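Worksheet: the structure to be examined is printed underneath.
A single protein chain has been omitted from the complex, and every remaining protein chain is retained in its original position.
Going in written order, the chains are labelled A and B, and every chain counts its residues from 1.
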Amino acid sequence: MSGLDAIAIVVFAWIFLTGLIAIEAKERFTSVLMLSAMGLGAAFLFAWMRAPDVAMTEAVIGAGLTSAIFLLVLLRMKRGGEDAHE
Amino acid sequence: MSRLWAAGIVVLIGLFLFLFLSDAQLGERQQVPVSEKMVQKNVLGTNPGPVIFGQSEGLEEGSANLVTSIVVGYRALDTLGEIMVLFLSALGVGAIAHLVWNQKLQKEAPSFILKTGAGIVFPMILVFGVYVFSHGHLSPGGGFQGGSILAIGILLLYIAFPTFELNRVLFQRLEGFGGVTFVVLGVIGALAGGAFLFNFLPNGVVGQLFSAGLIPILYLLIGLKVGSELGGILRNLYGGE
Partner (left out) sequence: MNVYTAGSILIFLLGLYGLLAKRDLFKMVISLSVLDTGVNLFLVAVGYGSGGIAPILTDTYPLSVLHFVDPLPQALVLTSIVINLGVTAFALVLVARIFKKHGTLDTAKLWQKMGGEEE
């Protein structure tokens, strides 16, 4: 297990941690932010695994557009009705 | 389903995956067996000579980016299917969104930095997006990346200017034009070469901007279509009219 693999393990731990917080958080806003951070880690790993096209696509779509769509729908759902907490 | 059951099922599936995949050829590898015919651009056996960057002319597949030559060259029919799936999802968002809300999202007044900065940054984003999808056959990039960058530019305009409205007719026509021209070029390729989406334009020198036949044109159409589609999704989510 060389030093380069250690970097990959650290980034995998980052992705796992942010994914865990995204699933278990109480506030929905926190989940969306952690999803965006997870997309950033995944873009780094794609570039690390020598796949520049995929890294560019994941950075733009995963960390940019997906969070924007989540937040826009979340803003619409705040008006009225009860909120379900897990 | 309670958490304990869910954790048990996940642990079982995890054990099954780890045991099943441990004797496949996924261990520590130095070199991956990539098909030699594809690297030498010789899949159909019609290659005139060796592949040298900047010198070889008239190859079977003239793009320098191997992923592009798969996505728009050898497997262009799958890309047509993917465009269809994206179109269906944009159609679904557009059909249901106006059942849920029918007034525009109330935005706060943006700050001075945002307004001025958006006016400066938006043309740069446009130029960068067009650069990315027009150089898809030379460097990492292509239609999907460039189209998404254009959609992010549209999002910036929506955030910074409260009275901004996307012109619905223009973007629908743009999206339709991209899709229809893609299929028409495919049919012309079928008439000219015998296969749907056959590359009937001349392949220039590998590595120059005007090379690789039909591939930059197809990626340009895909970039326009994906960008206007994602902009249309954003317009439906912001509401209005």
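Definition applied: contacts are C-beta pairs under 8 Å (C-beta built on N, C-alpha and C of every residue); 3 or more make two chains touch, one makes a residue touch a chain.
None of the values given here were measured: they were computed from a predicted structure.
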Quiz prompt | Touch criterion as defined above, residue of B:Val100, B:Val121 or B:Ile159 at the omitted chain | solution = B:Val100
Quiz item: For subunit A, which residues lie in contact with the unshown chain of the complex?
Solution: 1, 5, 8-9, 12, 15-16, 19-20, 22-23, 28, 31-32, 35, 38-39, 42, 45-46, 49-54, 57-58, 61-62, 65-66, 69-70, 73, 76-77, 80-86
Exercise. By the contact definition given up top, give the residues of subunit B that touch the hidden chain.
Key: 1-3, 5-7, 9-10, 13-14, 17-18, 21-22, 26-34, 38-40, 50-54, 64-67, 70-71, 75, 78-79, 82, 85-86, 88-90, 92-93, 96-97, 99-101, 139-140, 142, 144, 148, 206-207, 226, 230, 233, 237
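Basically, only the chains that are shown with their structure count from here on.
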Exercise. List the centre-to-centre spacing of subunit A and subunit B in whole Å, with centres computed as mean CA coordinates.
Key: 21
Quiz prompt | Contact footprint of subunit B on subunit A as seen in their complex | solution = 52-53, 55-57, 60-61, 64-65, 68-69, 72-73, 75-76
Quiz item: Residues of subunit B touching subunit A in their complex?
Solution: 65, 67-68, 100-101, 105, 132, 140-142, 144-145, 148-149, 151-152, 155, 230, 233-234, 237-238
